[in-house]
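Here's the structure we're looking at; comments come further down.
A single protein chain has been removed from this complex, and every other one stays in its place.
After this line comes subunit A, so read on.
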Amino acid sequence: MRLNKVNQSHSKDSLRRQEAIHGLLLISPWIIGFVIFLVVPILFSIYASFTRWTLISPPPQWIGVKNYIDMFTDRDTWWSLGVTVRYMAMTLVPFLVLALLLALLLNQKVRGMNMFRTIFYLPSIISGVAVAILWAALLNPEIGAINQVLRAIGVAEPPKWLNSSVWALPALALMGLWGIGGSSIIYLSGLQNIPAELYDAATVDGANPFQKFFYITLPMLSSTLFFLFITGIIGAFQVFTPAYILSGTSSLGSSRAIRFYVLHIYLEGFQKGKLGYAAALAWLLVIIAAIAILIIYSRTERLVYYETSGKES
C-alpha cells in the first residue's frame, strides 16, 4: 500500500519532469533566438559604442565615451532629431484626428460600405518603396501631376516639394496622409465594439450627436486612441525608407530637410563607415524613445478606459 503510494508520487514527479522537458524543448528555438539575435547583438553594440570601429579597419579600438561626446557636440545629431520631432508634430495628432473622422464616416450604415472601406485601406498595404517612387513622380515640381493641378486651380507658384528645404517634410507628410486609412480600420474595430445600448440610452436622455460623440464615442475609444498614439510615436522615430529613397536624388538643400534620425544613423554607420559611432547614435534613440513612452504611459494611465480591465483573460 505504502509502496504503491510512493510509486505513484514518483511517477507523478517523473511525469511532471517529462512535461517540463518537453515544454522547454518546444520553446527552445525562441530561447536560442532570444540569446543569439537579441541579447548578444545588444551587448555587442553596447561594447561597440565605446570603440572606434570602421568598416575598413576591422579591429575595434577602445576609445571610452568619445563617441558619446562627439554625438552630443555634432550639430547633425540635433538637426536630425529636430527633423524627426518636426515630422511628429506635423503628423501625429493631425493624423489621429483625421483618421478618426474617416473612421466615423466609414462606420455609417449605408450600402456598399465594404467597397469604400477597402479603397481607403488599399494605400496602407502598398510597399513603402512603391509609395515613395510613385509620390516622387507625382510631386515633381515642374511636370508632376500635383503641381499641374495646383497651377490649374490658380496657384501661380506651387511648392517645389522634394526640391525645397521648406516643403520636403510636408511632402513626406502628404505621402503619409495617403495611407491614413490603415489607422481608420483600427478605429473602426474600436467603434464597432461600443455597445449600441449606450447610444440608445443617450438618445432616450435627449443627447445630441455631439454630446454622444464626446461623452460616449471618445471615452470608449480611448484605448484605441492610446494604441495609435504610441504606435504613431514609434513610427515617427522609425521613418527611414521614404527618407532614404527620396533624399538620394533630390537637390542638396532638401536632402538635409528629410535627414530623419534613423537615416542619420544609417549614413554615419554605412556611408561614412563609422560603425562604433552609429551604435552610440542608436543607443540615444533607444533612450529617447523609452523616455517618451514612459512619460506618456504615466501621464495617460488615468485617461484611458480599458473595457476588459477587471476581468482577467
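Basically, a residue touches a chain if its C-beta (ideal position, glycine included) is under 8 Å from a C-beta of that chain, and two chains touch if they have at least 3 such contacts; residues count from 1.
Note that contacts and distances are computed from a predicted model.
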{"item": "Chain not displayed: protein name in its UniProt record (\"NADH-quinone oxidoreductase subunit A\", \"Pyruvate dehydrogenase E1 component alpha subunit\", \"Electron transport complex protein RnfA\" or \"Carbohydrate ABC transporter permease\")", "value": "\"Carbohydrate ABC transporter permease\""}
{"item": "Touch criterion as defined above, residue of A:50, A:87, A:161 or A:237 at the omitted chain", "value": "A:237"}
{"item": "Options A:63, A:134, A:194 or A:296, residue touching the unrepresented chain", "value": "A:134"}
{"item": "Hidden partner interface residues of subunit A, rising order", "value": "16, 19-27, 29-34, 36-38, 40-42, 44-45, 48, 102, 105, 108, 110, 116, 118-123, 125-130, 132-138, 140, 143-145, 148-149, 152, 178, 181, 189-190, 224, 227, 234, 237-238, 240-241, 244-245, 248-249, 262, 265-266, 269-270, 275, 278-279, 281-282, 285-286, 289"}
